[in-house]
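Presenting chain A:
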Amino acid sequence: MNALLPEGTAAILVIPAATAAILALTPSYRASAPLNVLSSFLTFITALSLFVRRPQTGPFILVDDLNIVFIVLNTFVAFTTSVFSASYIAHELETGRLTPIRLRFYHAMYQVLLFAMNLALIANNIGLMWVAVEMATLTTVLMVGVYRTPEAIEAAWKYFILGSVGIALALFGTILVYIAARPTVGEGLDGMVWSVLVAHASAFDPAQLNLAFVFLMLGYGTKVGLAPLHAWLPDAHAEGPTPISAVLSGLLLNVALYAVLRFKLLLDANPGAVAPGPLMAILGLVSLVFAAFMLYRRRDIKRMFAYSSIEHMGIITFAFGLGGPIANFAGLLHMIMHSLTKSAIFFTVGHIAQVKGTQTIADIRGLTVTHPLLGWGLVAGVFAIAGLPPLGIFTSEFLVVSSTFARSPLLAIPLVAGLLIAFGALLLRLQGMAFGEPSRDVAPVKASYLPIAAHLGLVLMAGIYLPAPLVVWFQHVASLLR
Partner candidate 1 sequence: MVVIGELAVQIAQMLVVLLLAPLLIGFVRKVKARLLRRRGPPLLQPYRDLVRLARKEAVIANSASWLFRFVPYLVFAATWVSASLVPTFATGLLYSWSADLIAIIALLGSARFFLALAGMDVGTSFGGIGSSREAMFATLAEPALIMIVFTLALVAGSTQLSTIAAFMTSPAAGLRVSLGMALIALVIVALAENARIPVDNPATHLELTMVHEAMVLEYSGRHLALLELASWLKLLLYVSLIACLFAPWGIAHEGKNFGAQAVGVLTYVSKLAGAGLSLALFETTIAKMRVFRVPEFVGVALMLAFLAVLLLFVSVSL
Partner candidate 2 sequence: MKGIAFDLAHLLAGALVLVSFMLLYQNRLYSLLNVFALQAVVLTLSVAWQAYIQRAPHLYITAAIALAFKAIVIPIALHRIIARLGIHREVENVVGLGPTMIAAMALVALSMVVMLRVNAGADPLAREDLAFALSVVMLGLLMMVTRSNAVSQVVGFMSLENGLILAAAGAKGMPLVVEISVAFSVLVAFIVIGVFLFRIRERFDTVDIEALDRFQGARQ
């Protein structure tokens, strides 16, 4: 057991799994929401404990400097989202969009999703990682479809089919990696243990690694939401319940990106293999520019921010693809900032949509007049996501753009163009929603401002002051990422 599942990590897997089971059995939805919050919180605490007590690496479990960042971020956002989801769900019950029975299912699934994502993050075994990601996909599919409206079902279906194909490709890539590893590592379990693989990667057959990376990039890239593999993402965000949109944007995309990064490291370790950087950089740029243009004609607020997620995943992938200490640092920072900001935006948007009774941008006007907190919250969120100081994303974008332009100016042109175009689109919509003559409300809502405040506060702090240890940590991780 210990070798299989070291104690520190046991908690972050067991707690969600157990809670999922309990929640699936709890009939009263009054109890389930707090329980959900509680267990998410506990998971977060245990995740923090990983800092102090790092479990030793086993055949299935790996906790290193790289994925601790992901795990902590993951559990934290999961926790804040559960807090938001409590108030959000309450309102959904009042309006009758969700029935108690579906809610039971929803909460259980939430924890299962948490379990799957944590598993994918700490898995040292690429096969296990694949299974976890597939599990996460299935759960999110179910949650996206939870409203049972035709739109929701169609979105879920789209997500499901495209996701499955992506998963299938990823699996083929995984198999290829094993086959590439077998001659050197030998048969059996070791052939899939990432830490072992990366140690011997230099001896692998480059051609097989290249082929594997193509499949993995496309497979997990579908989950990251990179254009042109993004098609599932906007609808899944738009039609599912907002907490799920927040989790998708804030966490699941990161998990998939994490998988890509792991395999990137594998290829980097092999001198013969093609450098994975350029492929990632190109896909990133394509997603950025494409999403920037797509932002303009959006009518649905959640779909718009979904496209903005595509844009930012593009930036992050580009940064990691570019490589180098500055760009990698920027990529990490940008990823964290984006998770926090985008989930905060979705929290705000969720309440806004409830207040206005619509997700149509044109019907949302003058928020800062009628709902100052929500309105200015949205303004702050969009400013943060648009990369304006003194908020964190400005720092990362500053680093990405400047290092790109200093190193390869030609790449900077589409980058800057994309950023500006996206900025124009976001601000255009923001002004329409936050200012002007207010539109009428349909329902009052007991919004939970705490998560929003917490996220934006963190983002603001990161924009002004980054604590030195954190910086050292990130620089270390950046150096790990080449």
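Observations, loosely collected:
By our rule, a contact is a pair of C-beta atoms (placed from the backbone, for glycine too) under 8 Å apart; a residue touches a chain by one contact, two chains touch by 3 or more; residues count from 1.
Keep in mind how these were chosen: all candidates are chains of the complex that A comes from, given by their letters.
In this text the structure is predicted, and so the values were computed from the model without any measurement.
Every candidate listed (1 or 2) is part of this complex; the one in touch with chain A, counting any copy, is 2. Residues of chain A that touch candidate 2 in their complex: 125, 127-128, 130-131, 134-135, 138, 141, 150-151, 153-154, 157, 160-161, 164-165, 167-168, 171-172, 175-176, 178-180, 182-183, 187-189, 191-192, 205, 207-208, 211, 235, 297-300, 303, 360.
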